[in-house]
Every structure is written in structure tokens, then in C-alpha cells.
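The complex appears here minus one protein chain, its other protein chains still in place.
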Amino acid sequence: MSKRKICVVITARPSYSRIKTALSAINKHPNLQLQLVVAGSALLDRYGNAVDYIENDGFKIDAKVFMVLEGENKTSMAKTTGLGVMELANTFYNLKPDAVVTIADRFETLATSIAASYQNIPLIHIQGGEVTGNIDEKVRHANTKLADLHLVASEEARERVIKMGEDERYVFNTGCPSIDIARNVNKAPELNFNPIEKYGGVGNNIDWKRGYLVVLQHPVTTEYNQAKENVLNTLKVVHELDIPTFWFWPNVDAGADGTSNGIRSYREIYKPENIHFFKNMEPEDFLRLLINSKCLIGNSSVGIRECAYLGVPVVNIGTRQNGRARGLNVIDVSYEQDSIMKGVLDRIKQNRLATSDGIYGVGNSGEKIASIIANTDLRFHKTIMY
Amino acid sequence: MSKRKICVVITARPSYSRIKTALSAINKHPNLQLQLVVAGSALLDRYGNAVDYIENDGFKIDAKVFMVLEGENKTSMAKTTGLGVMELANTFYNLKPDAVVTIADRFETLATSIAASYQNIPLIHIQGGEVTGNIDEKVRHANTKLADLHLVASEEARERVIKMGEDERYVFNTGCPSIDIARNVNKAPELNFNPIEKYGGVGNNIDWKRGYLVVLQHPVTTEYNQAKENVLNTLKVVHELDIPTFWFWPNVDAGADGTSNGIRSYREIYKPENIHFFKNMEPEDFLRLLINSKCLIGNSSVGIRECAYLGVPVVNIGTRQNGRARGLNVIDVSYEQDSIMKGVLDRIKQNRLATSDGIYGVGNSGEKIASIIANTDLRFHKTIMY
Amino acid sequence: MSKRKICVVITARPSYSRIKTALSAINKHPNLQLQLVVAGSALLDRYGNAVDYIENDGFKIDAKVFMVLEGENKTSMAKTTGLGVMELANTFYNLKPDAVVTIADRFETLATSIAASYQNIPLIHIQGGEVTGNIDEKVRHANTKLADLHLVASEEARERVIKMGEDERYVFNTGCPSIDIARNVNKAPELNFNPIEKYGGVGNNIDWKRGYLVVLQHPVTTEYNQAKENVLNTLKVVHELDIPTFWFWPNVDAGADGTSNGIRSYREIYKPENIHFFKNMEPEDFLRLLINSKCLIGNSSVGIRECAYLGVPVVNIGTRQNGRARGLNVIDVSYEQDSIMKGVLDRIKQNRLATSDGIYGVGNSGEKIASIIANTDLRFHKTIMY
Partner (left out) sequence: MSKRKICVVITARPSYSRIKTALSAINKHPNLQLQLVVAGSALLDRYGNAVDYIENDGFKIDAKVFMVLEGENKTSMAKTTGLGVMELANTFYNLKPDAVVTIADRFETLATSIAASYQNIPLIHIQGGEVTGNIDEKVRHANTKLADLHLVASEEARERVIKMGEDERYVFNTGCPSIDIARNVNKAPELNFNPIEKYGGVGNNIDWKRGYLVVLQHPVTTEYNQAKENVLNTLKVVHELDIPTFWFWPNVDAGADGTSNGIRSYREIYKPENIHFFKNMEPEDFLRLLINSKCLIGNSSVGIRECAYLGVPVVNIGTRQNGRARGLNVIDVSYEQDSIMKGVLDRIKQNRLATSDGIYGVGNSGEKIASIIANTDLRFHKTIMY
């Protein structure tokens, strides 16, 4: 029997963490052959150059697809997606995969879904069924409606996808592969590297050894104009706290410039002495940094997922993670300085949680995903169940 | 108060019939301003040049968008959609509508939906919630998931859209505007024109005055290679029946060439004396032709919708209309010659049905649509209801 | 030494005849490796499906690039070219050729030239330096200005390219590869097949054995609206002459529909009994058909090139070949019926010319091209010579 060719499209740095162990498991599976496409901002230097990490991890890339249109506004977001459809249609035409994997809910993932489904290639959607409430939500559910096989990250998500009319024989809760990485890291959780020496970055050489915060705050698409104001609030609170802090730049999105400009201008004017800024970090190192931190501040889904498993305290700011199931490690706060300050003070008082929350998986998601893809009937024709 | 600018995108000939009376109603509504975009195959001569009918009906076109990539295979279907996203993103950026209307489920309608929703323009989807079971089904439900306001054509469709997680305050059963046209035509149903004189076409000058059949058979996308075989079966049955017949060429789709080639080659070889071929007809004339016919044969949705209201007997071939609610006027048959023959003989025995079936509306859909668009809160931010 | 990878892009049926023997010679050359890209209308059924002939001739195609936008107007011509740049940029990025070959002057050849030259891939232009006087002329000379190596088809063209500021060390008169085919065919010039049996086509089964005309008339881009009128003039003359005639449909171009519609409507109305219509023919068969004809009528460059070598009488209509060097076999006429009629009567009186005119080569162009490509320094950096 010839191997099933499974084409995975990675379009952004965070998507890579969400799929990495599944890539390895597909690579190792006797009946599967991995076709890896790296596209969009995952190829671009100023969004963290995910492609370098992917290659360093030893994965062979079958195609690189440049598709990001400059502008960083909503129109260019749409046009990037349109261009992505055109480019990925070519890519799939040439690679002739037996199935295509699209990941989660970034705007350009719909390009992968259209390019595959319109060419009658079975489409596998990873991490559908979640709820967030902005354009990501629309994209995620549209992906579900174009997909033939659904591999979701929680039981709640599984039930939601079925409720949307999908056939339950094609909906599986695999947990999230990001938890697999967290599990591995957690086996030897010491901070075994010097972050500033290893990753450079800009800002003061802070004394992180006496305890530190980590911040990762993304712009929220439908609140474009407030992105700058929001991040300035967080900056002021963190500056005022005067605790050593590692701050990570956001990845691309409409509004990235609001957030990035906020950070840049604050830096130039106030030169906050307790903050060191990073552009990017290898996922394992990032998790190790979190495990040993006082808490994570921001609106990253890492706080909801990996930190649930790892028991890391999280201050979750604003609406970005609304509607996603969360563990006891998380406190939700608004964009107000007061609210953020209270949240941080609350979290840094308590230690890392002793118990791990398996809400997004227990560390075997990659293998589960590969196994289901290898053993499920691949179809490209479906009908709503009601 | 300034008028709401409502941008309607028409991408194909059949979509025009499905929206025409709504266009008029929007035009007339004191609080609405119509922005009309004609795109895709609606601009192309070899797909019936819908744009001419639209202009003849007196509508002002605000933008024409060429986006159809040649090839008529599945790859070009995807690329046409990608190109459509790029072009329509521009169009909406320039027209600055308050809401965009996307119609039904053709593959390129998803381009309209992405271009609008990614730019935070409220998206109105007409005729969601239906069930057909091929790529149209995926596209239709993906449109639903990107849309903010749903104007569906039957009660069954309304319930399905709500079940998919949409907020029922934004889901309305308006019926189908095509029924509005049918209602008008039905007020004076006589065949008041000579079809061959008015529309030319090719083939014999058949004696249609002694009763005739009408055929309209489209290719079914996921059965690309069978399109030719399928249409040849219908051609043989109709040829053998030797009843005067008006046969309409299909509109564009992946597979159009299968069907069109089938028709062309059959014509060249057999020169069927009882069949006259048309490329296109004004919607009102087409309905009048149907009302006065013995029956409609094929897989057009006109058989399911307008003919239900009009009581015209229909032989519905194959899977294309699977899952759509239908009236007593329809008999379903397979692609086999035997099955088609039996269906036609059954239908032409009975007369036009005396009672009209209101399943897809009673003739006031256009006004209902305009009124709802004028009076409903226009949002572009939604969350699934469960 | 590794072989030079030479990527040839064929975008239309006529370009294939202009390069075929060079493809073979590149394939056979010990220091060259052919990369063949088939793109644009060469992939499309309704423009003669050149791709089938290419594959039947045993060439391996490395990439197929769909890029033709429907519309057949000037805007879609531009957009097809833009899309071609994007697609071919990908293709060259993946194939990594040592040089790219662009052929002649069709509008989309500039896409090949940009995609190569902007990526610093040495660009070889075939058949520059000629003069025609419409958009083809602009495109041809723009290709010259982007190209690094010029392989032209006549001495006059060589001198003109040098005059335009190109370095004469990179400008070679190779003759035209189409003459190589003509030379081969001329070795056994009998009409060894029945055209209608072998190629089908539409129209009467004419009695071509008693002598026949061949017509091939293309639309002229800058006279879009006159294309239909022009072809109707030719049709009337040929119809009136009542000599058996093989008429070939034109290939794609803005305006194709003017010409094609003219032919279609004339056929429907007048059913000219002496004309049989073909869509396409293998180049060798076409040449054999010409050799045995009374004369060729129209505006094809075949009349200027191959027919010069073969001595076939030609009635060249209108402006399309203006400025191209021509032999004694050609008579030039205007679009007027009178003028065409006089030209045809003049040509059919005389026999095929006894002497061959080597103006466009003597039959070894393919090998010359391969040899020059293998032995010339490949650069991508040049400066005008004055």
C-alpha cells in the first residue's frame, strides 16, 4: 500500500508550536508521508522567521509560498488571503496530496481550506470548535464547514463541532500538540540557558535571576485603533511594578503596527529599565521560561493551553481568549491599568500550581493526530447532519 | 439620516434571478442605496452575458470585476476565487458599503464573503441553510459562518441556520425573490412571444406549438468526468421521445466542458430533429416558457423553486438538488436512461398542478429583504450561540 | 561539468512551431538540460490545446501554468500578463534554471521576461528585432530590453537589435526553427493524409482533391472593433470564389471574439458550401497542406516565414505583418473585398515558386540555437552600448 501523502500548511510562528509534534508523528508513521508547506508570515524575518526553527528541527520543506501583502490593514489581510488561495492552489496541484491540513483560525488559513476543498482534496482542520468572538471566530467555523475531518483540542470543542452539523464519526478530540511539547519540557523544567545571551533582544540586561515576569500581548483585530492604547496600559503597569520582565513582540496581524508602535514609542521615551524585549524564542525555551516565571501577562493562547497543563499563573488581558475553556491558573482582567495591576499582584503572590489541567490534552496529541489521519476514511464530500 | 449603502455582488446568470426583485426593492427603499457589482461569469459572453440583462432592466452597475481564470478545471475554480478575493477587496475598499450581500453557494461567492468580512463590513448572506451535498454545500455553510445576517428562502433553511449556531435574531425566512418574478409572470401566463424568433439559438425550427419539453441540465462538480456521460443519457431519451424540445446550455462550472462537449458532439453526430438549443433567455420569458411546457427536465433549481410555485411538472435528474425541500410537482430520477424515460412519461401525462406551493415564498421576497436590511442592526462581530 | 538548465516557456500554439526543433536540439545537447513550461492559452482546449501536441511529440513538461483570465478584452490581456508574472516567478523560483527562454512577442511573453530578469536569471529572447507596428511591436522590443541574449530569425532583425543598443556579441541570427520543420516536410511534400478524416472540423466535406485554398486570419489587436468586419470580407471573397477551402480558426488574442463571432455567424447564416473549418492541425500536417494548396490567404506569419522557404503563394491581408521582411511569394492586399479578390486571383494563377528563399533560415535553426545557448557566457547584467 502506498503511503498517504499528508500536506500540512504552516502560515505563522504560533501555528508551528500547535502542530510540531504531529509533524514528527506523521513523519514516523509507516503509512503516512509528510508534505510540508511553509507560507505567509512564517517565512518573514520581521514576524519571527518560523521557517528557520522548522528547518533547524530537521523538517524538510516541500514548498515555500510567499503571499503576504504589505499594508497591515484589513484590505491587505483580505488580499493576502486571496493571493494565498491562488498560490496554494498551484502548490497542491503540484504536490498532489491525499489530504491537506489547515491549522486553527488565522485569517489566511481559509486560503488553505479553499485551495484544498475546491480541488476535491480531503481537508483536515486542526483546532476547530473553539470560541473567541472576532474575525478568528468566523474564519475558524468557516474552516470547519469546508473541512472533512476535524481534529479538535478539547472535549468542549468536539461537542461544538458536532452541534454545527458535522458527522461525529469525523470529529476527534486529540488534545493540542502544544501540550506534547509542554510535557517534554516539564520533565526537566530548569531554566538551562541564559535568555539574554542566547536570544539577544533589546533593552536592559535585567537581573532575571531574582524572579521575572513574561509578557506577550497581541493586537485584537476588530479593535484596531485601540491596540496601541491597550499595550501602553500594560507597559505602564509592568514598568511601574519594576520587576524584571521579558517582553515578546507580537506576531503579524492587522493592527500589529498599533501594538508594535506602542512598544517602540514607549521604549524610546521611557527606556523602562526593568524590561528586556525579545522578538522570538524557540518554543521549548519559551515554555521553560514560563515555567520558571512568576507569571505570564497578556492575551496569548499559550496562557490558556500550555500554562493550564504546566500550572503557570496567567494574567489574561481583554477579549482575545473569550470563550475558550480555561483552568484555575488563569485570572481574567480588562484593558484598564487598575485591573491589570490587580491581576498581576494576585498571580505573583501564588506559586506555580501543583496539579496539571488536562483540558487541552495530556501530551500525546501528535501521535493521536497521526494515527487518526492514517486510519480514517478520507472523503471530500459531505452533507450536514440535519 | 444618510442611506445605508448596500453592495450586492452578482457573479452568475442564475444568481441574478434569485436577487432581481430585491435589487428593485433596495433601489426603491427610502433608507437604502444600492451599489451593484457584476463579476465573474456574469460578465462573460459564453456564460450568457447576464450583465446585458441587468443593464437592460435599468440597473446602474457600480463596478465590473473580471476574475474568471480559464481552464474550467478544479484548480482554476480555486484560483478564480482567490483572484475574486483580491479584486473584490479593492472594490469594497473603494465603494465603502455599509453592508455587502453575497448570494447562495457558487464557489466564487466565498470570495465576496471573505473580501467583506475581513474588512469588517457586515455581510448579508442570501439563501443559506439549504442542503445539496457537494462543494456548493461546503461553500454555502462557510458563507453562513462568515455572514452576520442571514436571509433564507424557506422555513426549513431558517431552522438549519439557527441550529448551526447563528443568532436567531439575525436569521429571517424571506422566501426566494425568484418566486416574486414567477408570481408576476403568472398573472399573464400566455406564451406571448415566439422563442426561436426572439432568441435565435441553433438547431431545427421545431413545431413547439403542439406542446414541448424544456431541458436544463448542469454538470455536477464532484462528478466531473461523468458530466458528459450524464448529459448524453438525457439527450438520447429526449431525442427518442421525439417531442419538440427547447434545450438550454448549462452555465459555467468546473465540468461545464463535459456537459457542453456532450451536447456539441451529440448535435454534430445525430442532428436531433426535435431539439432546438438556446444559450440564454430573459428570466420572465423562461418562466413563461416553463408554464406552457409539458414539463421541465434536468437538475436546475428552477424546477425545485419557481416550478413549485407555478405547478409546472418537473423531472429532476440526479443528485444536484438532493436535500432541498420540494413540492408535489417534482419526480426524482437517476442518471439512467430508463429512469429518465419513466420520469418524463409520468410527468407529461399529468397537467400543470392547480395549486401553488409556497414552500419558497409567495411573491413578496424582494420587499421583505429590503425591509429587513433597512431595519436590522448591522454588526460585523458575532459569536456562536453555544 | 553540470549541464545548463534551460527553461523554455511556451504560451501559445504558434510559439510551439517557432521553437520545436530547438527544444529537440536542447534535449540532445550534451551540456544542456531542457526545462519545459507550458502556460497560458497553450493549455486551453479552445485555443487548440498545444499541450497535447507537445506531449505527443514526447517532450516532458516540467510545469503547467494556468494564467489566462477570461474576458478577451484589453483589460484581461493586461491582467493575464500580471498573473503570469506572479505564477512564472514561482515556477522559476522552484525550477532554478540557469537561463530562461522567452519567445517572440505575444502580450504574455513579457510576463516570462519580467519573472526571469527580476530574479537575475539570464533571459534569452527568441525572434526579437522584427517590426510589426502594434502592441506586439512594443512587447517584442521591451522583451529585447529585458533580455541578455538575443537569437533572432533574420539578418535584418540582427542589425536592428544591435542598433537598439544591444551588445553585438550577444546577438545571433539563428534563422527561425519553423523553417527546420518546413525543410523536413519538404523532403516528402505529398499530402499523405485526408485532412477531414484526420482532423474532423465542421462544415461541408469539400472536394479538396481538385485543388484548394487555405485561410488563417487573426484579429489585429489595435483594431478590435473591426476584427469582425475584416473577417467577413475575407469570408465573402472566399465564399464567392467557390474554390474548396480549409479555414482555420484564429488563436486567442484580444479581439478573438470579433473574428470568431464573424466566422460563426457567417457559417450559421450562409452555410458556405466550399469551406471546411478546422480548429487546429499538427504543424507538419499544416505545412504539407500549404505546400499542396493553391495559396494561403490571411495574415499569419507562416505566410511570411515558412511559405518563403517553401515557395507557397500567399495573399497577405492587412497590417499584421507590416514591417517584416518578405519573399517573392507574397502579395499584400488591404481588408477590402476587391483587394483580397484581386490578390487571390493573382496568386492562384501562378504555381508554387521553384526557388526557396532563405530569408528566415535554411533549416538548421534548432541546432544553432542550442549550440549558442550552450557556448555563450550567461550574464544577467548589461548596459546599453551607447
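Letters A, B and C mark the chains as written, and numbering starts fresh at 1 in each.
In this text, a contact is a pair of C-beta atoms (placed from the backbone, for glycine too) under 8 Å apart; a residue touches a chain by one contact, two chains touch by 3 or more.
On a predicted model such as this, the values are computed, not experimentally measured, just so you know.
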Absent-chain contact - pick from C:Thr144, C:Gln217, C:Asn230 or C:Ser301: C:Thr144
Sole residue of C:Ile10, C:Leu83, C:Ile181 or C:Ile331 that reaches the chain not shown, by the stated touch rule: C:Leu83
Hey, which of C:Met164, C:Ile196 or C:Val362 is the one touching the hidden chain? C:Met164
On chain C, residues whose C-beta touches the chain left out of the figure: 74-75, 77-79, 81-87, 89-90, 93, 107, 110-111, 114-115, 117-120, 131, 133-135, 137-139, 141-142, 144-146, 160, 163-165, 222, 322-323, 380-384, 386
Touching residues on chain B - with respect to the absent chain: 63, 86-87, 90, 94
Those residues of chain A which, in the complete complex, touch the missing chain: 41, 43-45, 66-71, 75-76, 79, 83, 202, 257, 268
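Rule of thumb we're sticking to: only the chains that are shown with their structure count from here on.
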Centre-to-centre on C-alpha atoms, which chain is most distant from chain A? C
Could you grab the centroid distance between chain A and chain C? Build each centroid from C-alpha atoms only and quote it in angstrom. 53
Report, in whole Å, the distance between the mean C-alpha point of chain B and the mean C-alpha point of chain C. 42
In chain B, residues with contacts to at least two other chains: 75, 79, 83
